[in-house]
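Comments concern the structure below.
What you see is the complex with one protein chain gone and the rest in place.
Chain lettering (A and B) follows the sequence in which the chains are written, and residue indices restart at 1 in each chain.
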Amino acid sequence: MTTSPGKMNEPVVRVQNLAIAYETHSGDVNAVRDVSFEIHRGETLGLVGESGCGKSTVAYGLVNYLGRNGKIVHGEIIFQGESLVGRSPEELRKLRGDQIAMVYQDPMTSLNPVLRVGQQMTEVLTVHRGISVDEARTRCVEMLRRVYMPDPEAVMGRYPHQISGGQQQRVVIAMALLNNPALLVMDEPTTALDVTVEAAVLDLVADLRRDFDTAILFISHNLGVVARVSSRVGVMYAGEMVEQAPVREIFAHPRHPYTQGLMRCVPRLGADKAGSVLYPIRGRVPAPDRLPPGCVFEPRCDYATEHCRQERPALRQISNRHMVSCLRAEHIRASEWQPTEDIIPLMPAADAAEPETILNVDGLRTYYKQSSGSPLDLIGLGKKRYVRAVDGVSFTIPQGKTLGVVGESGCGKSTLIKTLIGLEPMTGGAAQFLGFDLEKKASKRDMGLIRELQMVFQNPDATMNPSYSVGTQIERPLRRFKVVPPNQIHAEVVRLLRAVKLDEHYYDRRPRQLSGGEKQRVGIARAFAGRPDLVLCDEPVSALDVSVQAAVLNLLLEIQREQGTTMIFIAHDLSVVRFFSDYVAVMYLGQIVEIGPAEAIYAPPYHPYTESLLAAVPIPDPSVAQQHIRLEGSVPSPLNPPSGCRFHTRCPRRQLLPDGGAICEREVPPMQDAGDGHQIHCHIPLETLHDLEPVVQIAA
Amino acid sequence: MAVIEQPATLSAPARPSVWGKVTAVLALLGRSRVAIAGLILVGFWVVMASFADDCIIRPACWMGDSEAVSTPWLARYSPFEQFRGRNLEGPSADHWLGTDRNGRDLWARIVHGSRIILVLAPISVLIALAIGGTLGLIAGYFGGQIDEVLMRVLDALMAFPQILLYLIIIAALGPSAVNVVLAITIAGAPGIARLVRSLTLDIKTRDYVAAAQTRGESPWYIMFVEILPNARGPIIIDAMLRVGYAVFAIGTLGFLGLGLPPPSPDWGSIVNAGRKFIQAGHPWDALWASLSIASLVVGLNLLADGLSEELGRYR
Partner (left out) sequence: MITFLLRRAFYLILTLFVVSIAIFAMSEIAPGNIAINSLGNTITPAQESSFNAQNGLDQPAVTRYIRWMIGSDWRAAGLIGHPVRQIYEPDLNRWSWWGALPDGTLFQNYTDDGENMIRVERLADGSTRDVPLGPEVWKTDAEGYPVFWGVDREGRAAMWVRGDDNEAWTLGKSTWRSSKGAPRAYIPLQKGLLRGDPGVSFFTRRPVAETLVPRLMNTLLLAGIAFVVVMPLALALGMLAGLNEGRILDRILSISSLVATATPEFASGVFLILIFSTWLKWLPGAVVVSSDTAIFERPQMLVLPIVTLTLIELGYVLRITRASMVEVMRTNYIRTATLKGLPQWRIVTKHALRNALMAPITVIILHVNWLIGGIVVVETLFGYPGLGRYVMEAALFKDVFAIEAATMVLVVIAVGTQLFADLIYTYLNPRIRYT
């Protein structure tokens, strides 16, 4: 890197009052307004905010890649002392991939499917550096090794679909670093990855920043991720930068009401529903073409005054390196905040006598048939192979309680509840619910059973049928289950809408007129319409922004308390599961490795897999110390799971056993009872597990 | 694309009326110059077909009653009236487009020909839609063996060059309006089934379908109430293109002598009859009928094209 000595203290990039607009049919829409920041060498600026706040627009604005309808309308981008705005396409091209590199959200689609990894990497060097292909290859292999890619030479010759998601992201990162760029822009680089892979990639980012001295702009919606990698954090809201401060400062003393609101929305790891409350931010992010005249956050702000309604605040420095755009920042104390009356704090559930078991699952198995891919298949002679999605799962749930299920993608948690509700055929084992056998598929089940067993789905955009109004869709289960007499159906729908905090105007709305959170509420109303005894929730909040997520979680808790519903709750976010559940099951490759009361799962003794998961969780608090335990490799194929303990191929604790855990490869681990229904399936003695250091030191 | 992050805008009136929908579609069409051009071409022929004579106000005529008693409106003459001694004339004030070898007015024949084609083409597409749509839904929703068998049969039908299907069906059953519709239906249904199947495969993975299954809804309810309405966009656009193909096919059949039997003023048949006179210096029959059919098919394609582009842009 050739930076003249005089510019050493200059920031790598300085953005001043940047404004970006998109041309639409109804005129220009300002997606980003008046955004300023600078990033120095070796510094990572984390940019957080909910979807639609303009984070990615800023990132693509930096490289002036805004599509045909996007344009920079105002402001300055100074990169290494020179302005980027108004540069010719050819000049920009020479900067891209050389001085400024990018890493993207979805590594699979970011790599060209028809070109080998090697070809895609070497061309960055041959185009920008003009070196020979052979030399470029050598440097690419080196770089792959640098990002801890196993067997880099072989990877060079592979196509993107032949390597795992985590490896693809390593390739993209290595490709970005090849020319030792001054600025690295990372747009949600870990969002598409599992938590254990995410942790490894984040470690890598931190290492690279240190070793390459690069300036990094890191964009994420996840406060925990940003807390882990950033040195400074900028919070964006509705296209504006509302707060900017060093990472510890902003998490310890958030000054903007929006930042404070965000932090109150997410459960801390270890918090539970009995001891803490999530406070959603009321209202929703305004559309870029209908911004309020004053402060953009004013309509949702608890501290807003008339002044806020009229004057738009500018980003200003309020203490050393802490900037905030709030007129009343000096008057706001986060610790003195009181929830307004429309956010009702939840009462802890009264502990009744030992409730009876409502669901009893014993040795449940769900296999999918998969053709072996041999030519013999054509005539039906091929060997049948089975994906063992769920392979011998047993548990019980007492009435009115919640069982949380966690595990990486592909662990079988979704298949488990799909089997219970009858969407997938059961291969073996048994499940009893209220005296009903859950063996049959949903279409063949008794109406009484169907009514008592309902489901809440993950994707808000798919949970509602786009062709019908909200009312019609809530009516359907009411009619089908004959919950109320036909003449009361309308009244019942309105009651249900109110119960999920939507008013009756929503009756005639179409799904496309609703936000993600509202759709999810309607989905909940529909699931609870028949007053079911057991509701299965398949990642109901994963696709929602954090402020909405808190509201939906609160809603589920409230209905559960009113109706005494039992729930199975799936999520990949361990903090959310901990907060929401009474019991937690940890799944790996179709089996439960650990199950027990929620508080027991999150403290030793734990299964080594649970331990690694907890170590990987990004915690939105930079002051929390977390142990460094990382899993090697990727999840083995459920077509052919490892022998003995399925986790033995990746287990970081095997060496605690004699012979380096030879027994783990041979024998299925025994169930060890740690008391109070806490079961761990592991060869390592409980005492040893008990003496392990807690992964997370949770401040009291 | 991640570049444009915009929250959903909360707007639009509550329950849109039918009229509101119509205006919305028209407004959508109005944005696309391509669609407007298509609308003008198709609209021209629809008007011609509707008001060729007074048939539209006499219900007896709709049932296929003899056209001889009709009073010509836009057509000016009956398509069957032979003007003695005026055969094979070029365009003139009396006969705008000229006359054919039997001295019949070409304008009248072309205008009446549009009626034939604009009735037969949509009918055959609608029937193909009903059959192919149902098969596609069944294959896509149930999957497994049913899907496998249905798709093999449909693949075989699609491997069959359509023209051969037409030839064999018409050759076997003889040329008539019913057989033309039959041939086009059989040729078109597999394609529709494939499209609907692929849409069904996509839509059936949506959570609302799973929600319906967990309510214990019947497969038919799920197929026709939950899935089909959400597949309508691509189906409508495809159907519009298929009406174009059907017009194309009816014309081709007529040209090959397999269309409606004479003296019916079928456009393809007019080209077929007229092409013998091209070299003799009387290209008018072939020219006008060719132009008509080309304009109608192009119009339908433009309309479908413009519509799908606009729909795609604002999705």
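The rule is short, and it goes like this: a contact is a pair of C-beta atoms (placed from the backbone, for glycine too) under 8 Å apart; a residue touches a chain by one contact, two chains touch by 3 or more.
Just so it is clear, the structure is predicted and the values come from calculations on it, not from any experiment.
Visitor: Looking at the whole complex, which visible chains does the left-out chain touch?
Guide: A, B
Visitor: Check the options B:50, B:82 or B:252 and report the residue that touches the missing chain.
Guide: Here the residue in touch with the unshown chain is B:252.
Visitor: Tell me which of B:108, B:138, B:203 or B:271 is the one touching the absent chain.
Guide: Residue touching the chain left out of view: B:271.
Visitor: Give the residue, chosen from B:21, B:101, B:152 or B:232, that touches the chain omitted from the document.
Guide: B:152
Visitor: What subunit A residues would touch the chain not displayed?
Guide: Residues 63, 65, 68, 93-98, 101-102, 104, 106, 109-115, 119, 123-124, 127-128, 158-159, 161-162, 172, 175, 373-375, 377-378 of subunit A touch the chain that is not shown.
Visitor: What does the interface between subunit B and the hidden chain look like in terms of residue numbers?
Guide: Touch set of subunit B with respect to the missing chain: 1, 34, 152-153, 155-164, 167-174, 244, 248, 251-252, 255-257, 268, 271-272, 275, 278-279, 281, 283, 286-287, 289-291, 293-294, 297-298, 300-302, 305.
Quick note on the criterion: only the chains that are shown with their structure count from here on.
Visitor: Provide the C-alpha centroid distance between subunit A and subunit B, rounded to the nearest whole angstrom.
Guide: Between these chains, centre-to-centre, one finds 48 Å.
Visitor: Could you list, by residue number, the parts of subunit B that touch subunit A in their complex?
Guide: Residues in contact with subunit A: 1-12, 14-15, 206-208, 210-211, 213-219, 226, 229-230.
Visitor: Which residues of subunit A touch subunit B in their complex?
Guide: Its residues touching subunit B are 22, 29, 31, 51-57, 60, 65-67, 70, 104-105, 187-188, 284-290, 418, 421-423, 442-443, 445, 447, 450, 453-455, 457-459, 462-469, 473, 476-477, 480-481, 505, 508-510, 512-515, 523, 526-527.
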